[in-house]
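Some chains omitted; the rest stay in position.
We just call them A and B in the order they show up, numbering each chain from 1.
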Amino acid sequence: MTKENIFDIAHLAHVELYSPKLEESVEFFREMLGMSEIARQGKSVYMRAYEDHYHNTLILTEHHEAGLGHLSLRATSAQALERRVAQIEKMGYGIGWIDGDVGHGRAYQFNSPDGHLMEVFWDVEYYQAPEDQKTPLLNRPQKRPNRGVPVRRIDHVNLLASETNKNVEFLEEALGFKVRERILAEDKTDIAAWLSVSNLVHDVAIMGDALGEKGRLHHLCYWYGYPQHLSDVSDLLIDSGYEIEVSPIKHGVSQAQCMYVMEPGGNRIELFGDSGYLIFDPDWKTIEWDVKGIDQAILWHGTQLPQEFFTYGTPIRSKELVEK
Amino acid sequence: MTKENIFDIAHLAHVELYSPKLEESVEFFREMLGMSEIARQGKSVYMRAYEDHYHNTLILTEHHEAGLGHLSLRATSAQALERRVAQIEKMGYGIGWIDGDVGHGRAYQFNSPDGHLMEVFWDVEYYQAPEDQKTPLLNRPQKRPNRGVPVRRIDHVNLLASETNKNVEFLEEALGFKVRERILAEDKTDIAAWLSVSNLVHDVAIMGDALGEKGRLHHLCYWYGYPQHLSDVSDLLIDSGYEIEVSPIKHGVSQAQCMYVMEPGGNRIELFGDSGYLIFDPDWKTIEWDVKGIDQAILWHGTQLPQEFFTYGTPIRSKELVEK
């Protein structure tokens, strides 16, 4: 009999982004994407989308440059948490336990091979809507905000890595992620890989860093679920003076209708306009795109991505600025 | 430490519907919903939607009356299959192994407490598109059909039961389903419950049978993912002379934008027009709707459901015809 899947990680719980322009970043997520500020502590602001069930899914932290603070995964149980920690320690990537943060209990920190800071935890605090934010739609934790074109929930994070395959294998072996789709170079190494522990095509993606840098962020994605909202938020963003990097397109990989915009701190934010497709097969064979199919992997509908889409990440590195 | 979730069932793999008008039923699914006939054997026709990855997800079988033939679940591994069979046998609901069917290997059959025939299996056959049906969109198993308003994949099945709670508890204990939402009567028993093993709000739902009958079907649901397609298929259905029971509405439960239509055999078919919401929290607290909130549970947007929605099921029973 074959090896069974690992079901110890449930999903991407939250992401911390660094911003050199904290208040402008907060304003972007609040006024454009309709997210709510839930708490402040130290140099960090804690935010959530209106269908996020936990206390927060986005932490914005003041920092001298943009980039990923950390990403946080929730285990499927207290026991699962212990199992994953043991495995991470065994693989030599562990850092150690922290007491917790605003919105969750003790968490175990570790690094990806490329140095992205990650954590995994079990105890979580749920968002409690104040009376005037409660909705009769009981499966929605609060009213739909009457501000911005409000995103519904966190979707996934996309990381740049100096060595793609090494980071992909780490997610598989340490955490039980499954590679759902990948783009292969001629030498069969990954140009990019999309991995998930859930029915989504990806909770985390890893793409090769064109600059060869370590530990950078390509983008964080929030979810709408309806294509119309991409058009609506585009109007709002343009009128408000934000830079849309990629207007609504459709990727072949994941079948996402989506768009990309830079938040004021410099981090790239993806907005996901439909449900793409979901994976229910427990024995899913990774979809492999090769050099021949790469154009349709990247753009199923859509004309052309700007060159910077393939080089720009945060922290911003001088090499690419010179290139531009 | 609390008990861990069971991850042994992956999803709803296929459903068999009985039809007293087999060829008319096949035509409905092929011409209206764009599904494909893949095989015939005995009195059965095997069909699939264009984003279903397995050989088939719908079996239409000639029978003297409409209703559920059986529903079929896929285990998450060969080992998981054995574990579930042991548990079902222990609970006394087992029937026994069959050698398999068109599209899958050996399967274990059992009954729900209400007598709905179910099975669970591991070995599966994947759909292989003929050359002229292959698409460059590699995560899609075949081209989008140029016929009907094609549904993308099987979504869920909704069963009527004479004793709701007993059947809900069976799905929880025997198979590891989690109750995502429920509507409670004043005595705290379930009027209806929505259960899943995946990130969907429901792979299977159980509703109390208003006629007190055993083992009936309320509906089978296929998925579009885009609200526009409900409007498109409504045009097609009306022009083709089919009966739309419920035109596009939005349920509070599951946040589904959906509609209902009777296939020619008499079974109610739901079409799901968006992604509703997904559940990632491994410790999800069941959403409980009570009598006060029931109207919005049933219809979040939408005016009124016809009375038969609450009584009609298959097999059709004389009591309700008299009521009508």
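Keep this in mind: a residue touches a chain if its C-beta (ideal position, glycine included) is under 8 Å from a C-beta of that chain, and two chains touch if they have at least 3 such contacts.
Fair warning: this is a prediction, and the values are worked out from it, not measured in the lab.
What's in place is 2 chains of the same protein, and the file's complete complex has 4 copies in all.
Here, only the chains that are shown with their structure count from here on.
For the pair chain A and chain B, the distance between mean C-alpha positions equals 32 Å. Across the interface of their complex, chain B is touched by residues 1-2, 4-5, 7, 10-11, 51, 53-54, 74-80, 124, 136-140, 152-153, 181, 198-201, 225-227, 252-255, 274-275, 277-278, 280-283, 287-289, 293, 296-297, 300 of chain A.
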